[in-house]
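Complex shown without one protein chain; remaining protein chains in place.
Labels run A, B and C following the written order; every chain starts at residue 1.
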Amino acid sequence: MNYSNQHTDMSVFENLESSVRSYSRSFPTIFERAKGHELWDVNGNSYIDFFAGAGALNYGHNHSDMQERLIEYIQSDGLLHSLDMATGPRAEFLQTFHDVILEPRGMDYKVMFPGPTGTNTVESALKIARKVTGREKVVTFTNAFHGMTIGALSVTGNAFKRHGAGIPLTYSMAMPYDDYMDGFDSLNYLEKMIEDDGSGIDLPAAVILETVQGEGGINAASFEWLKKVEELCQRHGIFLIIDDVQAGCGRTGTFFSFEKAGISPDVICLSKSISGSGLPMAITLIKPDYDQWGPGEHNGTFRGNNLAFVTASEALKYWKSEEFSTSIQKKSEIFQKRLHEFVESYPELEGEVRGRGLMLGIASEKPGLSGQIAERAFAGGLIVETSGPDDEVLKFLPPLIIDEEAITKGLDIIEDSIKAVLGKEEAKV
Amino acid sequence: MNYSNQHTDMSVFENLESSVRSYSRSFPTIFERAKGHELWDVNGNSYIDFFAGAGALNYGHNHSDMQERLIEYIQSDGLLHSLDMATGPRAEFLQTFHDVILEPRGMDYKVMFPGPTGTNTVESALKIARKVTGREKVVTFTNAFHGMTIGALSVTGNAFKRHGAGIPLTYSMAMPYDDYMDGFDSLNYLEKMIEDDGSGIDLPAAVILETVQGEGGINAASFEWLKKVEELCQRHGIFLIIDDVQAGCGRTGTFFSFEKAGISPDVICLSKSISGSGLPMAITLIKPDYDQWGPGEHNGTFRGNNLAFVTASEALKYWKSEEFSTSIQKKSEIFQKRLHEFVESYPELEGEVRGRGLMLGIASEKPGLSGQIAERAFAGGLIVETSGPDDEVLKFLPPLIIDEEAITKGLDIIEDSIKAVLGKEEAKV
Amino acid sequence: MNYSNQHTDMSVFENLESSVRSYSRSFPTIFERAKGHELWDVNGNSYIDFFAGAGALNYGHNHSDMQERLIEYIQSDGLLHSLDMATGPRAEFLQTFHDVILEPRGMDYKVMFPGPTGTNTVESALKIARKVTGREKVVTFTNAFHGMTIGALSVTGNAFKRHGAGIPLTYSMAMPYDDYMDGFDSLNYLEKMIEDDGSGIDLPAAVILETVQGEGGINAASFEWLKKVEELCQRHGIFLIIDDVQAGCGRTGTFFSFEKAGISPDVICLSKSISGSGLPMAITLIKPDYDQWGPGEHNGTFRGNNLAFVTASEALKYWKSEEFSTSIQKKSEIFQKRLHEFVESYPELEGEVRGRGLMLGIASEKPGLSGQIAERAFAGGLIVETSGPDDEVLKFLPPLIIDEEAITKGLDIIEDSIKAVLGKEEAKV
Partner (left out) sequence: MNYSNQHTDMSVFENLESSVRSYSRSFPTIFERAKGHELWDVNGNSYIDFFAGAGALNYGHNHSDMQERLIEYIQSDGLLHSLDMATGPRAEFLQTFHDVILEPRGMDYKVMFPGPTGTNTVESALKIARKVTGREKVVTFTNAFHGMTIGALSVTGNAFKRHGAGIPLTYSMAMPYDDYMDGFDSLNYLEKMIEDDGSGIDLPAAVILETVQGEGGINAASFEWLKKVEELCQRHGIFLIIDDVQAGCGRTGTFFSFEKAGISPDVICLSKSISGSGLPMAITLIKPDYDQWGPGEHNGTFRGNNLAFVTASEALKYWKSEEFSTSIQKKSEIFQKRLHEFVESYPELEGEVRGRGLMLGIASEKPGLSGQIAERAFAGGLIVETSGPDDEVLKFLPPLIIDEEAITKGLDIIEDSIKAVLGKEEAKV
């Protein structure tokens, strides 16, 4: 059917959908199609994508090979929905993930399908850490974002989202992330709080963290800090859970975001881009010794989203060589160079460049400024969002497959938007 | 690709997947394709489906119209993943759901997309009830099942699944479901506990319930009981949340399971078959006055699974007339008649027929018996599972589009399995 | 000093004390002295005591022997405050309690001094039950009252008092007390909820109960029910905690309230009348196997109130023979006979006689009536209070040493008050 003829304005959303809707407010148009790093709306406008489905579209929109695989599979009457029964695509994914990702990295993990979303994998990770250790509390960090169900929300920092719980969120202990305050060694502090028997901080079941915090404002922990966190966890029998939902799947330049830190998390959470195509999927990786689940002790209806498995295996082809990883690094450099130029050229931004790989941002100390730039950029044909507790960070998450030309074009729109918002004459948007 | 050539035994699951896997243990074969009410495995065996993806496949597998819509949409480069941005399929679903489901029933609700799974919609329902009432506790019922994330698990009854939380589950107060004990008016009891200022039961934010409990053992509440629960809730300003994830979408004979009870829940949870195709999707219906969310106060990466929206709108065509509903009722009668015959013919079962519509079961007081019948039935070419706290209920959830011939064939397999398990000579399976 | 000259009206309380004060509102006079079952205020009015310090003065006010012991001890420069250091009075109490109470009853318990109040002993009981079982939840009963600190308040039923916590009270599961609803076997229900793996009721660490609920409305559990609760607890490894703070120390006719039920609780809480004189004191009795505390794992500044120990040992002399117990039973019969006459003679009361021993009450279904009778009785020279969730029970807790003449005189005042409140002409008060 031709949806575009049916719906050409936003009224249906305004009238029928809950007030909780958010992105359709920031980007108030109906999107019709998308390919690679580009989207088109029903009015024929095109947009460069610096958003990538909040990190769920690392391989871009509608990759042709994936489309082909999907259509083949549908035409073969393959099972779309299979709970956690055995199907070809599930087997293929397990094998490919093992062969392409785990084995070459010397990683030994069991793969759990916890339900198809990021919050599902986080909940499963917290559950297994608590079950195995017999402890309840979890150390989380300032500006962490782990999900919206009660277990995951409890370890999330954002006050507005926490407030939505309607109940006190407990069992978590918020600690300062790397570089949280100038001149303050947050790791020393965490160590002392955990080791001091008088601190009031109970020995935790787990430490959960993102190596680069996305929603929290593009804060990248140093590899050294990560390594020290791991050592602290090991010393005390605390699970180290890496939530790689947004930073994983190549976003920071390597498949897992923590590879260069040389750490070996006890549990790893993956979702967003793991399906390759933006279809709902999540996995939880658990060290074999800790895979102490009883059959069905955690379950869920949509653990068997076979279309997602089909594209997930296809996406893993990108990781058969070093090439993809290298290309991300190269694009990151180009991107970062330009961002630094912005910060220097426009001191009114009071800006700071943040991030790693293609998970980048400019934090501005001027209240509201980043939001204005994003709004202006959208008008100019670029999709970009803000993050951070006060939406103070302009956040760049382009598809990893974006080409340099599009990066440049997108950043030109950003520069024009900066100029426009700062009131510089030469703004073109 | 041809998955069947790649994976022909269960070893990949045994070696690489977490021990939490469950259905691949009950049904230890690799499924290759499926259509309507039938599945085929890689060894060429066919199976009648009395399971329907635990209720996620009410319209059967791979409905041809839905397949066509999916392929068209993929080929048009339509957005697969869109968070909660505006797209044609999202608009189309909102409009169709309004026109076909809500308006004809005189129902006024805002539609929230809480993330694509049952536990997401339950978590969102609990959150909004708590936020609006300013209270924390929720009344839940014996043998309730609402999901596996901490918020939903707190209101779930099953001890094994609760244990998996690794933390004490609080904020819920378990009350006896309709007919929980012989000669005990559970509603009177609930009423007294809520109204008695000395009971120790705090005034709850909400009562959450399934009108027919699926995982809990196919317990159907009477419409009279449901009506009384609603009255109690209204009298005290308590939210009535109907979790129609499994019982909704026609499973009990009407689109919503509570239509014949004449009640008007404050919040309704739908998932499983709402997408029509088994693709992950969920919605939360909230009375407009209670839709007090701030933008983004609850969010999630996979709120915009457009393939699911495409098939969801297609599936709603079934509800444009009364015909589908009538057919379910008719099949239910056929089905129930035969189940009653089983119970009478095989008193060794110590069986009891339960359920409503095509959500049926035989509870057996003989420990382990239902599981043995299900296992035998699988060997005979039928997929059927058990439920209840002790897996004592043989649970029948055929696709609603199943034909009478298949029902009969499936029930023949059941009867043979019963005979075999009971040691009757004439068993053929 | 002569306090009576200094303070002759209530203004100092009205001006300087918190609004939380309560009994000085019900009994708005300044009490000057008291002896046995009688009190006098600064205006020279005398009052018969049917209240006994809410059960803390079972042996009456200012027992002459106890006064003598106190003065001797003070004059000897004995330690008043000793934490849990060793002192003569502490040793003497331990030995006497063992010799007079525990040994003759064949009871083997360790004595813990948990701090000098009822809520302290309850908190210590809950802690040891949870520590030893490794479980968290506790079954409590409708209309239970166990104290006002968060642990004890969590297992208390009263909504007004629970509300004062300011936080959701969790870890408790409220169950119906014996005879909670007509024709409802509350024990069967409890048993089913605990044994049903789908009930949503987690296996508890403990069941805590009062054998006669004081604050909850003078509800006396049958000995048969108590015995069955004990059996249920033993079958499942659940701690049985008897909170004998109000019903113990002879209040119901035997030293422990549960003696005639033939049960052997795992933990017993005593306070109120344990010091004999109304001085703050509490003990927790723990079966030796469960006395798994580390030194100082629970502590408190006022565990060594030696004046209380001095009178506590003195009070235990009452229990050296059966005489005291017999006298309580006899007075109870006299008391109950008259209460039944009231209920019959004044049907307008819609009254019901409740209780056991000298822990008695008349529950009236007429809202506010019991409070009016108590108020009138105070004007007539009798101190009596109400209890129950709606203050619907006129509660009689005379000192156990009261004589028959005073009982009669007090009950005459009650009868006059009933008449006055019901508008009968012959009322004299």
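Following the convention adopted for this analysis, a contact is a pair of C-beta atoms (placed from the backbone, for glycine too) under 8 Å apart; a residue touches a chain by one contact, two chains touch by 3 or more.
In this text the structure is predicted, and so the values were computed from the model without any measurement.
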{"item": "Options C:296, C:347 or C:423, residue touching the unrepresented chain", "value": "C:296"}
{"item": "Residue among C:82, C:222 or C:329 that touches the chain left out of view", "value": "C:82"}
{"item": "Selected residue (touches chain absent from view) among C:70, C:208 or C:420", "value": "C:70"}
{"item": "Residue, one of A:36, A:53, A:89 or A:216, that touches the chain absent here", "value": "A:216"}
{"item": "Footprint left on chain C by the chain that the document does not show", "value": "1, 3-4, 6-7, 10, 12-13, 16-25, 27-35, 39, 42, 53-57, 61-62, 67, 69-72, 74-92, 94-95, 97-98, 110-113, 115-120, 123, 126-131, 134, 136, 147-152, 154, 160-161, 163-168, 171, 205, 245, 271-272, 277-280, 284, 286, 291-302, 305, 307"}
{"item": "Hidden partner chain, residues of chain A it touches", "value": "136-137, 140-144, 155-160, 162, 168-174, 176, 180-181, 184, 188-189, 192-193, 196-203, 216-217, 388-390"}
{"item": "Contact footprint on chain B, counting only the chain that is left out", "value": "167-168"}
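Just so it is clear, only the chains that are shown with their structure count from here on.
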{"item": "Most distant chain from chain C, judged by the mean position of its C-alpha atoms", "value": "A"}
{"item": "Multi-partner residues of chain B (each touching 2 or more other chains)", "value": "136, 160, 168, 171"}
